[in-house]
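Shown below is the structure under consideration.
Just one protein chain is left out here, and the rest sit where they should.
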Amino acid sequence: MSKRALPHYFASEAQEFNACKVGMWAFIAQEVLFFSGLFVAYAVYRFYNPEMFHYASSLLDWKLGFINTIFLIISSFTMVMGVYHTQHGNRKKTLINLGATVALATCFLVIKSFEYQAKFAHGYYPGMYFNAEGPFDTLHIFFGLYFTITGLHALHVLIGIGLIVWIMARVAKNTVNSDYFTPIEMVGLYWHLVDIVWIFLFPLLYLL
Amino acid sequence: MANHVVIPKIYYQGTFVALIILTVITVAVSRIDLGVLHTPVAILIALIKAGLVGAFFMGLRWERANLIFVFGAVMAIVLFFLFTFIDIEGRGAITDIVERPYNYKSPVTVTPMDSSGAPH
Amino acid sequence: MEIIQNLTEKGTFFLPSNISATLGEFDTLFYFILWLSVIFMVGLIGVSAWFLITSKRKSSDQLAEKQITHNIPLEIIWTVVPTLLVLFIFWLGFKQYMLMRSIPPNATTIYVSGKKWFWEFTYPNGKKTIGDLVVPVNTPVKLILSSTDVLHSFYLPNLRIKRDVIPNRYTVLTIEPAKIGNFRIFCTEYCGDKHSNMLATLKVMSNDDYYAFLKAVDFDDSIPLSEAGKQLYTKKGCVACHSIDGSPMVGPTWKNLYNANRVFTDGSERIADEAYLIESINYPQAHIVTGYQPVMPSYQGLLVDQEITAIIEYIKELSD
Partner (left out) sequence: MKNYITEKKGLLSWLFTKDHKRIGIMYLFSVFGAFAVGGFAALLVRLELFTPDQLILTAKQYNQSFTLHGAIMVFLFIIPSIPATLGNFILPLQLGANDVAFPKLNLASFHVYILGALVCILSIFMGGIDTGWTFYTPYSTTTDTAVVTMVVGAFILGFSSILTGVNFIATIHYLRAPGMTWFRMPLFAWSLYATSIIQILATPVLAITLVLLILERMWGIGIFDPAIGGDPVLFQHFFWFYSHPAVYIMILPAMGVISELVTTFSRKNIFGYKAIAMSSIAIAVISFLVWGHHMYTSESELAATLFSILTFLVAIPSGVKIFNWIATLYKGSISFETPFLYFLGFLFLFVIGGFTGIFLGTLSTNIHLHDTYFVVAHFHYVMFGGTLYAFLGGLHYWWPKMFGKMYSEYLAKWAFWLIFIGFNMTFFVQFIMGSKGMPRRYYNYVDEFAIYHQISTVGSWIIAIGFIVMLIYLVKSLRSGKKADKNPWGALTLEWLTDSPPQYHAFSKTPVVTSPPYDYKASSHE
């Protein structure tokens, strides 16, 4: 198959790879800042009503959260193995690993929807639709924040699934191979970021 | 800049196992009551896990130049936290009125809590 | 209407007259920074003008006389000197700021409530006024500010002080006026359509006038009820939202209101008799006429019964 033509504005392969890497890391710094706003909001409202947050997090099912964390960590591992096999030019194994990552991510979203169903059953809707009883009258703030943070994170998981499926298509068409594996490495970086955000979210929302 | 360093598999498997163990530890630690240390320990373990993912899965250990972005983002977040909490902590410092939110119309109907802390 | 002191008279070129007993040196700091800036400004303009004139390009290919790329001592000076200067200015400003924010122990407390588009003041003996903050001269007054709907900001230009009024939270402001007279109060945090009409007047009186004001029941029954109603229409802020000539405003017009058929947003209807008028003064949110927003704040406790009857008489007079 023909080797990919280097774009006219790059002088060498290494220059292109490094430029993409720096650009991706800048994008990751930006994503981290995006979630930082939510963490500050969480911290401020936890400071305002600590007992309510402690009580509210006991309402969440930490076992589902734990399984979700394990799923995301495994998916991070299979993603990295996918990149590893691409670098070694082993297309079949890459596809298997990427398929596993997508499967795990979908399981993550499925469990998330179970959790949401359980919350809705108790009447813990986000914001003004909240009609539940509780020992604290600020309970609706916790669930407002809970749905916002996990909702935005789930959105990023969805975007991640889309990206991985796109990369699987390119690996299948062999436009991404051991000579040019920049795209899969970038999607890998993005996926690890989504995993890191969940690593912080899990203890803050479920365990504290 | 390291170009095309291919990272041996062993690093990935090692990190993966470490992450699983740390997740189990996080849950275990949260079960026992550490009092005031409860939050810092949880955040510390999360930081270690994030560090592992960043160093090995994201290849920071071999491309240290990208650490500048991590450093920049972390510094911006720390400043954001720090100054917001200086304001919130300092409210009512000079004026003797403690300035905290109060008397808002909340959609929650408050049920009395019995002694064990669970609503009956 | 007592004359309110104009902000552009009796002040200096940049500032209105300063009547604050504690913040006298505010003006000195202001003009210190001003003259410092003017000196630096003249220096910079002078130096650059001199450079521009002396090294004007005469012929099109004329090169620069001398290339100088850096001069470490000069650069150090113009970094360190401004830093010290501005930190000194910070220190002056910080001291005055602490003065502004600290509360003298024996201050009389007045509650200020900012509502959409008027200020309501509650005095120590429970008396309430709208739009007029009456304070004794030369005594510290602690204003406890809170808002019932959106952000406002309580600004007294002649006292050089301002504090944001935040819903569901108390914020505090202390003033100590040293001159008797009427002064302006503005709302300086954007709060909607009538943000620019949300004015109030600071009335500084001598002590005995102040106590006489506190005790006076401000309803004099010498004038006919509807005439008193007409005065209340302006004094109590109804003018801000209700018109008397039928022109559309935020609230329904009072012209031909009495005994008119009112259709409400929930579809029900009712004749606007005395009971309806009293109810909608005390509990305006109870029935909202179609086409209007539920923005009217409740006047319960703000108007004594005679005042309500006076207003209703006035409305009757308006509806032929």
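A, B and C label the chains in the order they appear, each numbered from 1.
Basically, a residue touches a chain if its C-beta (ideal position, glycine included) is under 8 Å from a C-beta of that chain, and two chains touch if they have at least 3 such contacts.
Computed from a predicted structure; not experimentally measured.
Taking every chain of the complex into account, the omitted one touches A, B, C. Within the set A:6, A:26, A:110 or A:169, the residue that contacts the chain not displayed is A:26. Touch with the chain that is not drawn comes from one residue among C:19, C:166 or C:232, which is C:166. Of the listed positions C:48, C:109, C:207 or C:259, the one in contact with the omitted chain in the full complex is C:48. In the full complex, subunit C makes contact with the omitted chain through residues 6-9, 11, 13-16, 23, 26, 29-30, 33-34, 37, 40-41, 44-45, 47-48, 51-52, 54-57, 60, 62-71, 74-75, 78-79, 82-83, 86-87, 89-90, 92-101, 149-151, 153, 155, 157-158, 160-164, 166-169, 171, 184, 186-197, 199, 293. Interface with the hidden chain, as seen from subunit B, comprises residues 72-73, 75-76, 79-80, 83-84, 86-94, 99, 101, 104-107. Where subunit A meets the chain that is not shown, the touching residues are 7-11, 15, 18-20, 22-23, 26-27, 29-31, 33-38, 40-41, 44-45, 48, 126-129, 138, 140-141, 144-145, 147-148, 152.
The rule is short, and it goes like this: only the chains that are shown with their structure count from here on.
Each chain gets a centre from the mean of its Cα atoms; for subunit A and subunit C, those two points are 49 Å apart.
Along subunit A, no residue makes contact with two or more other chains. Residue positions of subunit C touching 2 or more other chains: none. Per the touch definition, subunit B reaches subunit C in the complex via residues 94-97, 99-104. Residues 98, 101-103, 144, 168-172 of subunit C are the ones touching subunit B in the complex.
Of all residues in subunit B, only 1, 3-4, 6-7, 9, 12-13, 15-16, 19-20, 23, 26-27, 30, 38-39, 42-43, 45-46, 49-50, 53-54, 57-58, 63, 66, 69-70, 72-74, 76-77, 80-81, 84-85, 88, 100-101, 106-113, 117, 119 touch subunit A in the complex they form.
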